[in-house]
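One protein chain is absent from this view; the other protein chains keep their places.
Let's turn to chain A:
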Amino acid sequence: MVPHISAETIRRWVPLFVLLGLVLFFTALNPHFFSVRNFARIAISATPALMVAVGVTFVILMGSIDLSMEGTIAVAAVMFALILNRLGGSVVGVGGLAIPGALVVGAALGAINGLIHVKLKIPSFMASLSLGFVGVGLSLLITGGDRILIDDPVFRSLLTVRFGGFPLMTYVALFCLVVAWFIQANTTIGRNFYAIGGGEELARGSGLNVGRLRIIAFVIAGVFYALGAILAVARLGIAETETGRNFMFVSITSVVVGGTALAGGSGGVWNTLIGVLIVNVIGNGMVVIGLPDYFQDGMLGLLVISAVYLSMDRRAFSFVK
């Protein structure tokens, strides 16, 4: 067969081209942009967002949406810090239990989210948005509005220890990304997420337990939010309600800009990686070339609109609701 480049293929590679284009653009305006030091800075700001965006990718692949990340991150971060400080203040030894502890909190919140969505048949958009508020409130209740400081040098080494110029947390995030990719490409649940996103009727008609799979997706998302929370705490050394702030917009923007369709069924975690990098390169580049940061939000907004425009097959929808 003669290899030909279809519109579909081009559409698939657009996000990567956008990323490369942005890198070239900012480098042209300021050569300092293209340096290991600056890339490390981008990596540090991108890693927690990457975890959160990867989590929500699974939900979006099914054609649902999860807006609970800010609340989940806040609760997971605060619980992580509390457990760590209560058990000796160091992740070496018993304090290390804080990590699985935070992941369990994330999973539990995800499970509640999924159960509410599936069992009460509340649209995922509304269920998760509400639960996100509950999470924010819960973390405030736990902390009383205080910040919890973490000064465990071993834990902070996630930020302070560097290999090849990049901090340890970057590698942790990359490892988790590979795990996510494995779930997506090599497990039955990953395959089934695509099936649900591609056609829920069909998935049911093939004997899949769609309700259970939806709940599983929300649990996985919750675990990744908790990972994001841990990395966010490692970055600042502080756990508080504010830790979760801004992750909703950034993570969903990243998923969409990366080319995962909001309608579900196409895209994946590699798209999300590209999307997170695009969002963070724009944020960083704006600062590097000296533009005020309120430009960033406008720029991101435009980017989301163009990404959705490119990714959706609008002929398939008679109405846009």
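What we mean here is this: a contact is a pair of C-beta atoms (placed from the backbone, for glycine too) under 8 Å apart; a residue touches a chain by one contact, two chains touch by 3 or more; residues count from 1.
Throughout what follows, contacts and distances are computed from a predicted model.
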Per UniProt record, missing subunit out of "Alpha-D-ribose 1-methylphosphonate 5-phosphate C-P lyase", "YCII-related domain-containing protein", "Two-component system regulatory protein" or "Sugar ABC transporter ATP-binding protein" is "Sugar ABC transporter ATP-binding protein"
Candidates A:N30, A:T160 or A:S206 - the one touching the absent chain:
A:S206
Specify the residue from the set A:V14, A:I99, A:L115 or A:I189 that touches the hidden chain.
A:I189
Write the list of chain A residues that the hidden chain touches.
1, 186-189, 191-192, 194-195, 197-199, 201-209, 265-266
